[in-house]
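For this view, one protein chain was removed and the others were kept in their places.
Letters A, B and C mark the chains in the order given here, with residues in each chain numbered from 1 onward.
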Amino acid sequence: MHAIVDSLAMIGISYVMGFLFYGFYRQFNARVQRRWGPSLWQNFFDNMKFLLKTETLTHGPMFFLGPMIIAAGAITTVLFVPFLKDSDWLQGFSEHGNLILIIYLLVVGPLGNALAVGSSGNPFGVMGVTRGLTRLMGLEVPFFLGLALVMLQHETTSVHAIMAAQDGLAQWNLFTNPIAFIVILLPFIASQNASPFDVVGAPVEVYAGPRVEFGGRLLGLLMTQNMMMTVAKLVLVVDLFMGGAGNVPILILKAFSLFLLTASISLVFPRLKTEQTVDFFWKVPLGLGVLGVIATVWLPWGA
Amino acid sequence: MAFQLTPVWFIALPLLVAFAAPLWVRLGLLMSMLFATPLVLFGLAVSLFPAVGDAPLLETIVIAPPLGIHLHLDSASLLMVALFNLAGVLFASFLWLGDTEPHLRGRGPFVLILLLITGCTGLVLTGDLFNLYVFLEIAGVSAYALSALRRDKTALEAGLKYLIIGSVAAIFILLAIVLLYLETGQLNLAALARDFGDIPAAMQGLIGLLLLVGLGVKAELFPFNVWVPDIYRGSDPAVTSLFSGILVKAFLFVLFHLVFLLLADPAVARAWLMALGALTMLVAELVALRQQDMRRMLAYSSLGQVGLITLALGFASEATTAGALFHMVNHTLVKMLLFFVAALMLRRFLSLRLADLRGVGHAMPVATALFVLGSLAVLGLPPLSGFVSKLCILKGFAEAQAFWPIALILLAALIEAGYYFRWIKVFYDSDPAAPQCRSDDGPAYLPLVLIAGLLLLLGVAPFLIEDWFVQAARALLGRGTILESVLGVQS
Amino acid sequence: MYHKSECEGFQCEQRMLEESLGQENAQTGLVDRLVGWLRQRSLFVLAYGTGCGAIEMRPLMTSRFDAERFGIIGAPTPRQADVLVISGYLALKTLKRVIRSYEQMQEPKYVIALGSCAINGGMYWDSYNTIKQLDHYLPVDMYINGCMPRPEALIEGFAALQKKIGRGEPSGFKRYRENIDWYKANQRRVLGENMPPDYTYDWYHAGGVA
Partner (left out) sequence: MSLMIKILFLAVSLSPALTLSTWGESLAWPLFGGIELLFDLNPISAFFLLLLALGAPLVALPMLRGAPDRPAYALYALLLLGMQLLLLAGDFIGFFVGWEIMTWSSYLLLLRSSRTDLEGAQSYILFNLASAFLLLAGILVFHSLTGDFRIQAIDQLGGPEPLALAVLFGLAFLIKVGTLPLHLWVPRAYDQAPDIFSAFLSALMSKMGVYGLILLATLFPEALSGLLGRLLNGPAAGYILAWIGVITSIVATFKAISQEDMKRLLAYSSIAQVGYITTAIGVGSSLAIGGALFQALVHTLVKLLLFITVAGIILQTGRRRFNDLGHLIDRMPISFLAVLIGIIGLAGMPPLPGFAAKYLIFVSLIDARWLLLLAAMLLSSTAAFIYCYKLIYAPFLGHANSPEAKTATEAPWPYLVPQVILMGLLVALGIFPGFGIQFLIDPVLTALGLAPIGAPSWGELATPYGGYDGVVLMTVFGTAFALVTGGFFLLRGRMRRAGSPYDLSYAGEVPTADTPLHYGAGMGRELRRIPLIGWILLHTTTGFLTGLTRQSLAAAGLLGGFYGRNPQTWILLAVLLFALALTLVTLTGGAL
């Protein structure tokens, strides 16, 4: 019973946080562009509008199953990320998982959806998927390397243990292991599909990319899972680098500040091409990561 | 009065049978006699193994001192005799069952084949240099004639070339014998061995070189083996199997018999012989890569194996020697198998060129399968006997901490695999133009299958005849024993 | 002046269309109104830049007039769009694409005809290769008059459309469905053999049952 309520609460919180954060992002974006911008609830309206569409076109069973898989993947991811520290609530099934599992869960859904995209037979969609996979290949290496530095620091892959080790502000990995945070920051932005790494779904270039054939309720489902997934990733980074959160308001605060940081970065850069993205990730964040490895592992004081 | 089983029967019987050829023609028993004679001798040889293992059999037929016939049957020579007769049995059965061309079934070839076997048997049995020369000429002449049997242009050319180069080799050997006789006044090998050390060093060197060149030509060692491919290419493939299977082995045996006997310390010649062996092996295997004719390819492969055997024998440790002797047996069997297959293919396709044999695996599945088996054995891949003998050689080297021959042997085997598998691949090419009708003339395959069975048996259970080789190696290397036994009897 | 009480020819069709346009829906329950309210807050626009009117869509969407504050935002593909904006005159070649795009949109879907060319042909009224009345080929939900209508007018039009959606009134796609034979006949009249394929409206083959 506890597990069911807890899970529903986690799903609900991640969804609400998701559309509010995105609403904020859009308004923030608009203000930067000297516009008024939509309301904070705009993403909720958009999502509901799509979920309430009366017609939905599919291209066969696999096309239908793709969004189901990606949504199930997002829910699973959310349930495997602990939202709170030292609490019985909002834990989901996180004690049965670990950081590496979560990193892989983050891509289960998109790959399932990629099948649906392929099944639609639209070449633009497949182009988008290929771009996405290419970008994933670029971002995952420094992202994982940064997280591996944290895992090495605490000698565990358990998110709980890493969270527990960061008691006070001074023990935050953000401060004890700043290189790791810098290494993962940009790949993290890319994994959120945010500018400047959002070439995957570029509307003009590849006609919305992977989402080109999705409409109606299927698109609504895709939006829903996207918002939940974003929150899951934010919470994960909060857990790993900002010491987690004792209660929901603090969680929202920390996640929001992190979101503000990433949003501020992504708003001011123009979009990169796929190969520029990959090349960038393999040069700058990965180079930093290698330096970090040398500094923390190879040099005598590291061991 | 018990029938005396003496070594002389190994020579006398085939000679007698050969000279009674008109009788066999009259009785219609030509082929069966050709088959039966080596069979009887093979049986005799096998039955003698236990006895010879205890002490070598010696026999002297004095003609006029110092001339005489000294026969010396120890484990090593008995092994070779058994091998030659086995090869003779297999060859005869192939001729008999295989419905071969008439020019191989007449009275002439009958005599020549028996003479060849006699000559080779004599070469390994003889205990004195004069007889060595006589048997060398017997074997040589019958070989020249055999290679020219087909009487077409290529065969005659091959025969003539063989005659010329063989004679030159014989002259070198004769010179060496003359010099030896001049220096020591002895022709008996054991006595020569006793006195060889007293000859001046320069003369020793000269004699050694003369022998090396003469026997090198005959035993197909590298710089002197340039004639081989032409002769093998020109002769009938079945006959070639005798050259590669018997003749070369006899000369190799003679070469090393002399080396081990004459030199008190075989290590003196080790560097020379091993270098020659390694060179022969590598050069032949490399050249074989480009051959387009199966007979030439087999000829080069044969040279490669001869090189390997020389390398192993030249090292003169007991393990490598036993391995080399084993490898001689294997190589004889394998090359007979391969040349028989070549003969069958030649009869079917009238050509042995690589391009003409494309897809033969679908037309002659059994023959091709036997070729594959033979190739695997010659490459020394388990579970065939070639593997065991090579392993024995390599193990001998490894135990002596000599690693460079191992590297060379393995490299040569790799190159050898390069061309053998190229042929196999082409055989199994699916070429629509290839003849599709499958025909395997049954009885002709009997000796081939027998050889294949032997190869497999020796590969899986080499311990059955392991003692033979070990004893033979000891006998071959046991200079002191020979000297003592021979000279002890004589004095 | 010559007046005729009864319509004749295509004028009857015109009346028919106008009548259905103004009809009030009796069955707008609470759920329908809620749904309508949600829908009106979010309009994804497929702006088909057919003619010069497209130039007015740019300021509308960008910072100057910022349509996003009304929840109006561009959609890249017809699958994701709710509103099809026909901005200006419509050549026959374009008509085929527009029809296909419209049929690929997911219901509920709306059409806004922008500018006088889309209403009655405007200055192209006697051109051989543009259509005169968009309404004959696609069900238009909202006309925005002008040549060109300014962005303020566009916002006005969108706001009117949002109100209409919010009230839960039936929109053009129902009309398109009910009168598909008529629309298709009109389309065929101008496009001839060059019609877009018919697999995009499967309910037509299902006999109107969907």
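Criterion: a contact is a pair of C-beta atoms (placed from the backbone, for glycine too) under 8 Å apart; a residue touches a chain by one contact, two chains touch by 3 or more.
Nothing here was measured: the structure is a model prediction, and the numbers come from that model.
Although it is not drawn, the missing chain touches A, B, C when the whole complex is taken into account. The chain not shown here is touched by just one of C:R100, C:R150 or C:K174, and that residue is C:R100.
Between the chain not shown and the residues A:V5, A:V32 or A:I100, the one that touches is A:I100. The chain that is not drawn here is touched, among residues A:A9, A:A30, A:L133 or A:I182, by A:L133.
Although one chain is not drawn, the whole complex shows that of B:F110, B:F135 or B:F172 it is B:F172 that touches it.
Touch with the hidden chain on the side of subunit C covers residues 48, 77-79, 96-98, 100-101, 104, 196-197, 199-200, 202-203, 205, 210. Although one chain is not displayed, its contacts with subunit B can still be listed: residues 160-161, 164-165, 168-169, 172, 200-202, 204-206, 208-210, 212-213, 217, 223-224, 226-230, 263, 268-269, 272, 283, 286-290, 319, 322, 365, 372, 376, 379, 381-383, 387-388, 391-392, 394-395, 397-399, 401, 403, 406-407, 410-411, 413-415, 417-418, 421-422, 424-426, 428, 430, 462-463, 466, 470. Touching residues on subunit A toward the chain that is not drawn are 51-60, 62, 64, 68-69, 71-73, 75-76, 79-80, 93, 96-101, 104-105, 107-108, 111, 114-115, 118-124, 126-127, 129-130, 133-134, 136-137, 140-142, 144-145, 148-149, 151-152, 155-158, 161, 207, 212-213, 216-217, 221, 274-275, 278-279, 282, 286, 289-290, 293, 297-298, 303.
Everything below uses one rule, namely that only the chains that are shown with their structure count from here on.
An unclassified topology is adopted by the chain contact network, corresponding to no line, ring, star or complete arrangement. The chain with its CA mean position farthest from that of subunit A is B. Innermost chain of the displayed assembly, by C-alpha centre distance to the whole-protein C-alpha centre, is A. Averaged Cα coordinates give subunit B a centre that lies 99 Å from the centre of subunit C. Distance between subunit A and subunit B, defined via averaged C-alpha coordinates, is recorded as 78 Å.
Each chain gets one centre point, the mean of its Cα atoms, and the points for subunit A and subunit C are 38 Å apart. Residues of subunit A that touch subunit C in their complex: 26, 30, 33-39, 41-42, 45-46, 48-49, 52-57, 203-204, 207-208, 211-216, 219. Interface of subunit C with subunit A (complex): residues 35, 38-39, 41-42, 44, 63, 66, 68-71, 73-74, 76-80, 82, 104-108.
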